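Only one protein chain is missing from this complex, and each of the others stays in its spot.
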Amino acid sequence: MSQFDDTTIRTAVRDWLATHWDPERGLVAWRHLLAESGWGVPHWPSEWCGRDLPVALLPGIEAEFDAIGAVGVARVGIRLLAAATLLEHGRDEHKARFLRRILTGEDTWCQLFSEPGSGSDLAGATTRADFDGERWRVNGQKLWTTSAHHAQWGLLLARTDWDLPKHQGLSYFVIDMRQSAIQVQPLKQMNGYASFNQVFFTDAEIPAENLIGAVGDGWKIAMTTLAHERRNADALKRWGRASDRPGRIYAEERAEIATVMEPYRWYPQRAGRVDLTFSRARETGRIAEPALRQELSRLLMLAQCAEWMAHRARHAKALGRPEGPEGSLGKLAASHLARAAAQVHTLISGADAMLAGPEAPLGGLIAEILLSVPATSIAGGTDEIQRNIIAERVLDLPREPRMDAGPFRDVPRNPPRAR
Amino acid sequence: MSQFDDTTIRTAVRDWLATHWDPERGLVAWRHLLAESGWGVPHWPSEWCGRDLPVALLPGIEAEFDAIGAVGVARVGIRLLAAATLLEHGRDEHKARFLRRILTGEDTWCQLFSEPGSGSDLAGATTRADFDGERWRVNGQKLWTTSAHHAQWGLLLARTDWDLPKHQGLSYFVIDMRQSAIQVQPLKQMNGYASFNQVFFTDAEIPAENLIGAVGDGWKIAMTTLAHERRNADALKRWGRASDRPGRIYAEERAEIATVMEPYRWYPQRAGRVDLTFSRARETGRIAEPALRQELSRLLMLAQCAEWMAHRARHAKALGRPEGPEGSLGKLAASHLARAAAQVHTLISGADAMLAGPEAPLGGLIAEILLSVPATSIAGGTDEIQRNIIAERVLDLPREPRMDAGPFRDVPRNPPRAR
Amino acid sequence: MHFAFTDEQEQFRASVQRFLRERAPITAVRSAMETTLGYDRTLWRQLCDELGLPGIQVPEALGGQGFGFVELCIALEEMGRALLCAPFFASSVLATQALLNGASETQQLELLPAIASGQRIATLAWVESNGRWDPGGIALTATPVGTGYRLDGEKKFVLDGDHAEVILVAARAPGSVGAAGLSLLLVEAEAPGLERHPLQTLDPTRRQAALRFNGVSARLLGAAGNAGAALALTLDQAAVALASEMVGGTAALLESAVAYAKIRMQFGRPIGSFQAIKHQCAELLLAQELTAAAARYAAAAVAENAPDVPALAALAKARASDTYLQAAVECIQIHGGVGFTWDHDTHLWFKRAKTSQVLLGDANYHRERYLAQLEAGA
Partner (left out) sequence: MHFAFTDEQEQFRASVQRFLRERAPITAVRSAMETTLGYDRTLWRQLCDELGLPGIQVPEALGGQGFGFVELCIALEEMGRALLCAPFFASSVLATQALLNGASETQQLELLPAIASGQRIATLAWVESNGRWDPGGIALTATPVGTGYRLDGEKKFVLDGDHAEVILVAARAPGSVGAAGLSLLLVEAEAPGLERHPLQTLDPTRRQAALRFNGVSARLLGAAGNAGAALALTLDQAAVALASEMVGGTAALLESAVAYAKIRMQFGRPIGSFQAIKHQCAELLLAQELTAAAARYAAAAVAENAPDVPALAALAKARASDTYLQAAVECIQIHGGVGFTWDHDTHLWFKRAKTSQVLLGDANYHRERYLAQLEAGA
């Protein structure tokens, strides 16, 4: 058997862990070891902290880590999207400079794509980067930037040519967030959380070598980042499972996860918490109300179907069939679910639905659901965009006539927002 | 007081009726008398069978007719739209030739606007009329033509210029339906009725003098016809109230009404028959089912609101305020009502909803409702078109980019349908 | 029954609208909702002194403006549109109507002038922790003690209950059940044994409180044990009033959504040129027109003491519950991400819509009531 045999590999990693794993080691030092050994990201290229192993072997390797509670590389947050993008589009100098510190968790990253004037229409970005012969100067504003307040690096999509059609005039940069020309302001949401930031650039600087890909490749590279974002959306649900074992390294990992997961604390509520409806209906006695019963039953059926639809898509993928439409369909189903769940929670809570805070139902959790659900049909692509995607890419219905095909300079767009 | 005083006028008409009214007279002969006297359409110009009286006096005059049961001019069907259109856009020779026979009921008319390839997009008509120096020759196909099988005359919208933008290349004609170059075929609907026709033209002829307005005025004139159609839609509900009195003239009127009303027999069912839901729910005992109660209550509320909305619009109009958006809003509400009513009828009928014919609920009426309701959201402008109208003309939202603005010859359109 | 407002009524609406636009813009709402008191006393005084709104429907003989219930509802539409943050609904709708319906003439003469002038804030406490909106759910007892009564029990969801100076309490004779045995009683805010506890609400522009009555002395209003009908009427009238306020709020949301759809550009076009947005707005306008018709018809019915007020109140409130929330949800959706931010104003209406959805009973409750009314009448 070759070196790629599952048993061989599992033996190898088990031996290596037996020698090196020590829960009292510092988190960063341990991850440097992982990066050097290639066991942290064994499917990455061997010259970049990996071992060139096929992805299919990852579960076995992870199982060996899990078996003894060994901590892995930094696996949460935007930094993963950065790593995936750099691996695909970065030059060797970029990989050398950034990848290892991503794995060790020394650097956090943020994604600077959305703008006040371009939400659904991401390619309509108007934050500009102008090359002055020596370096790029960035001016504009980004929005919905998670972790911008503690990130070292940002993945920036900026317009570098205004005479080309909009998708062609964008370039992709790594920008150092620690400069005074960048101001980060938290953005409070209607549910009281402030999970995102606004980022203002006033002649912020990027050295020439921080351009990723070629000038004008920005849209293509951003699509890579977003594909990984979608792929990781499912993973988010599994994130933050920090171990509660004793040991210095676990404590450090818990702190890391707490920081990175902070913005996502309300995400379960955003999805409507269908899981709470049946039990709440029984506990409150409202399950006896016929009109509620219909709504509740409809909701639970929808939730069950959405789960099956997702399973079925995953199963078909596992059988090697094409991925199919499940991305946007699943997202749209999640939107329907969240809205229906909010309605059912309201019906169950009755007058109590008017309350918030500790004295409110479930210590305010129901109120948090009611105030978070409206984000589901917007964040990560509105329902309207999902329906367009399904109609055009799954059902192959014709596209609408485009009004933004010419030089971007001439495309009607939103005026800059006052600060 | 002037001759326009209500009392004076009512006395005048009462005297005239006392002298002339005779229920044993023939219907057509009586209506010729009415046309000569001007009392049939007193608000029309005195040179065209009228008396130049203000519309406000009509109710009083009608009351005098009603008081003794005097029959009026032919008031039902497309002929009224023809009369309104000719009065506004016809030349004197047209009025002289057509108006009187419309009032006497000697001629029936049909409207030849819709085509297989142009439904929502009426201005996309491709039935062509070409002038050969002497007469117009018509080729093409019309659809949804009520009464085409017995009409003497048709109001035809046809394309006379293919190089102008689509609204400008249409002309408006009166066409003699009694020619062999016109074939009329009944069109059966999914509910079993055949209320409409398809009309095929193969070198059908129109003399030059039957052009209404100028060449290219077709769209503008068709709008006049359609405005009257909408205005008369409400009146339809009151049509067909033939008197059951004895007397030759009443028998003749009943026969006329039966012929003209035949295509509209299923219209009440098309609207969903909300009026039957509450009583049926009680009679079947289904009103005790909680889920049905919610649906039924929601439906009855909607029906009540739609009625108030219509009242409110009429009242505001009576106060001299601008007509407002009630046309499309009312039509859209009627669509929602019809669909919701069909659902409620289904819930009430349960297993019986699977039946049709004499043994089915209400002798098949419920089945007829279920099979007729789908027409409500299509006929007279689809829901989608109504929403566009509301959005653009009431809410003033911007129009979509037009793909059909150039010469009609170049506008993408449906291929002709095989016969 | 009238189907359109008179010119006088439209002028009245315009004056209230102008006043609120100038004195109570949304920035003022935001400031007021964050104060301890929960509203702006200065603005309240202006509302009283300049427009006389707090007693608009109260007869002049009782210190009011002598207009009718329709005018009250017009004012409420405008307050809903402006999202007025003030104890108007508690004092001028709930408490005022309870007194008009349930107190004796002498008591009305004594109590209403101060409330109608806006000098004293009153409220009505009827719902309890069980969350039942119908008077049958009342458990708090009123026990005769000398010439007065002693109240024992609790009330919850009392609008402006933490700061109101006059508290009308619906209570029942010990041992009674259902709509029988109910009385309306007056409690002063400072009465011994009364504990008032502000509730943290989803909607920061409408305060609520929980009240605990530990042997609180109270004064009977109207006849003892006979307040069931007056209370039921008051709640029906309040439902119509709330529906009117909700119609105004819906109008504000619809306007906001449409205005944004006209200027927001994506893909080189205003988003309002996309059918998805267009048709959503068209359907929302339809829902709003239908609901507004219901609320206005119901208001006229209340003004005329029509016998079908219970059915019409249920209809108006059920429709308003659905329509206001639909407008709030869709207004956020059309604004996209920015509509979900705190700094954007839509969430303030959303929170009012969400609260109004259940206040005085949700749509399911009122749909059931409506059908029961039809059955009783048929």
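So that you can tell them apart, the chains are marked A, B and C in the order they are listed, and the count of residues begins at 1 in each.
Everything below uses one rule, namely that a contact is a pair of C-beta atoms (placed from the backbone, for glycine too) under 8 Å apart; a residue touches a chain by one contact, two chains touch by 3 or more.
Predicted model only: the values in this text are computed from it and were never measured.
Note that the undisplayed chain, when the full complex is considered, contacts A, B, C.
Note on the undisplayed chain: of the listed residues A:26, A:54 or A:401, the one touching it is A:401.
Considering the full assembly, B:188 is the residue among B:91, B:150 or B:188 that touches the omitted chain.
By the touch criterion stated above, the residues of chain B touching the omitted chain are 114, 116-121, 124, 143-144, 187-190, 192, 289, 291-292, 339, 346-347, 349-360, 364, 367, 370-371, 374-375, 377-379, 382-384, 387, 400, 402-404, 411-414.
Contact between chain A and the unshown chain involves residues 278, 282, 287, 293-294, 296-298, 300-302, 304-306, 308-309, 311-312, 314-316, 319, 321, 325, 329, 332-333, 336, 384, 386-388, 390-392, 394-401. Considering the complete assembly, chain C touches the hidden chain via residues 274-276, 279.
One rule holds for everything that comes next: only the chains that are shown with their structure count from here on.
Chain nearest the geometric middle of the protein is C, using mean C-alpha positions. Between the Cα centres of chain A and chain B there is a gap of 57 Å. Averaging Cα coordinates per chain places chain B and chain C 45 Å apart. Shared contact sites, meaning residues of chain A that touch two or more other chains, fall at 291, 403. Shown for chain C are the residues that touch two or more other chains, namely 269, 274, 277, 364, 367-368.
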